[in-house]
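Pasting a structure here, questions to come.
FYI, not all chains are in this one, though none of them got moved.
Think of it as A and B in the order they're written, each chain with its own count starting at 1.
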Amino acid sequence: MSTIQKGHLLWYIPDGYIPEISQGELLSHESICVLNTYQEDAELKITIYFEDREPIEEMNYLVPGKRTKHIRTSALEKNGQVIPVGVPYAIEVESSIPVIVQYSRLDSTQSELALMSTMGHPVNS
Amino acid sequence: MSTIQKGHLLWYIPDGYIPEISQGELLSHESICVLNTYQEDAELKITIYFEDREPIEEMNYLVPGKRTKHIRTSALEKNGQVIPVGVPYAIEVESSIPVIVQYSRLDSTQSELALMSTMGHPVNS
C-alpha cells in the first residue's frame, strides 16, 4: 500500500476551548493528536482563530517519522503568545506531509471528568 | 494553498437537543462551532428540523472573515421563534462561502457534566 496517501496536509477543528478550572486528580486539557505514518518528519504549522481578534498564525511543531504526538494546546507558543484559557477558538493544522489528526478534550471543571473527541475535518489537496 | 476549497457550503447535524436542566456551575448548552478561514464574511442560514412539526427555516447568523463563532443554539431566533428545550431536533447550516462546522453539547442535567462532540456531516457542492 506504499503509494496510497495516508492522511491529509490540512485539517480543521472548529471547537477549541481550554477549560479554566480543574478538580480532582486529572487536569482539564485538550490534545491535538497527530499521527505520521511516513519515515520523514512532518513539520506542522498550527494557526489559531478567535471570535473577536486576529489569528495567531503558524505555531510550529514537529512530528517525527513513524511517531504520534498528542499535543497539549496549552503548550503551543509563538513569540510569547499562547492560547488563552476560557476563550472559544478554532484550530488549523497544516503539515508538510500527509498526517491524520484527531482532537480530544478532557474537562474536569466540575469534580468528575468529561471527555469528548472527534476526527479533525480534512481538506483534500 | 490558496486555490483549495477550505470547507463546505452545506452541513448537517441530526442530533440536536437542548437539555432542560442544569446543575452545578456550568449551564447545559449546545454549540454549533463554525470556522471561516476566508477574508470575506460567511452568511449562514440555519434551518431547524423537528420530529413532528414544520421546520424553522433560515435563521441568519454572520461569521466574519478569519474568525470562528461558537453559536449557542439557544440564542438563535427568527420572528420570535426559538428552538424549544427538551425536544429532539436536527440542524442544517448553509453558508455563502465554504466553512467548517463542528457540533458540541455540554449536559449538566445530573450534577456532574457530560460532553459530546462531532464534526458536522458536509455535503459536497
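Assorted remarks:
Methods note: contacts are C-beta pairs under 8 Å (C-beta built on N, C-alpha and C of every residue); 3 or more make two chains touch, one makes a residue touch a chain.
Treat the numbers as computed from the prediction; the structure is a model and nothing was measured.
Counting every copy of the one repeated chain, the full complex in this structure comes to 4, with 2 of them shown.
Basically, only the chains that are shown with their structure count from here on.
Centroids built from CA atoms put subunit B at 21 Å from subunit A.
Within the complex, the subunit A residues that touch subunit B are 9-10, 12-15, 17, 49-52, 54-55, 88-90, 92, 94, 105, 107, 109-112, 114-121, 123-125.
Contact residues of subunit B toward subunit A in the complex are 1, 4-7, 24-26, 31, 33-35, 37, 66-70, 100-102, 104, 106, 108, 111-119, 122.
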